[in-house]
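Of the protein chains in this complex, one is absent; all others appear in place.
For chain A:
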């Protein structure tokens, strides 16, 4: 039940480590779906530059994340990987860091690799029945696949993925939205452009559907 269909790739995969959060989960999920892949959690720019594929994760507050990304030179490392056409998967705050700007922490400029902004769900949200709509948006929600993309291969339309976030991405270019989710409002659950795929949910915590997406990533050639 937890093993996706197909076989994982054997490339080297660098999981970028800038000290924000649990990278063990994403690395062990990759090892599970692609036992032949060489997965490295790394903060070395050389190692990132040499890897065939890159995972750009992140949790926590955006100000701290952006501070560490810039201090460690990962803004350049990620930008170089994007330009080089390497398959890149950004996860959660990794996705948010790719955008132009986030309103978290009083407003933080992000990498600006993808057009769009990061917005707060809001305080004291109410559902239609008058109950609190809880923030963070935490748990399993459905994702509508709005683009036919190799990373969705083998994943049923409207599958549920695990989310945990208080800020969401408002895409600047609707044609880049690969998956849409609804919580209080519609938001971008996945963005895709060329060799870049970025998700708000946690594929490493999303059971079969998430593992399938990670396995698809390990064999993806970086084209939409």
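Quick notes on this structure:
The rule is short, and it goes like this: contacts are C-beta pairs under 8 Å (C-beta built on N, C-alpha and C of every residue); 3 or more make two chains touch, one makes a residue touch a chain; residues count from 1.
To be clear about the criterion, contacts and distances are computed from a predicted model.
The complex includes a chain that is not drawn, and of the options "ABC transporter permease", "ATP-binding cassette domain-containing protein", "3-methyl-2-oxobutanoate hydroxymethyltransferase" or "Imidazole glycerol phosphate synthase subunit HisF" the UniProt name matching it is "Imidazole glycerol phosphate synthase subunit HisF". Screening A:49, A:147, A:164 or A:224 for touch with the missing chain picks out A:164.
Annotation: of A:101, A:117, A:193 or A:207, A:207 touches the absent chain (contact as defined above). Residues touching the missing chain, restricted to chain A, are 1-2, 21-22, 24-25, 28-29, 31-32, 59-61, 123-125, 131-132, 134-142, 144, 158, 160, 162, 164-166, 181-183, 202, 204-207, 210-211 (touch as defined at the top).
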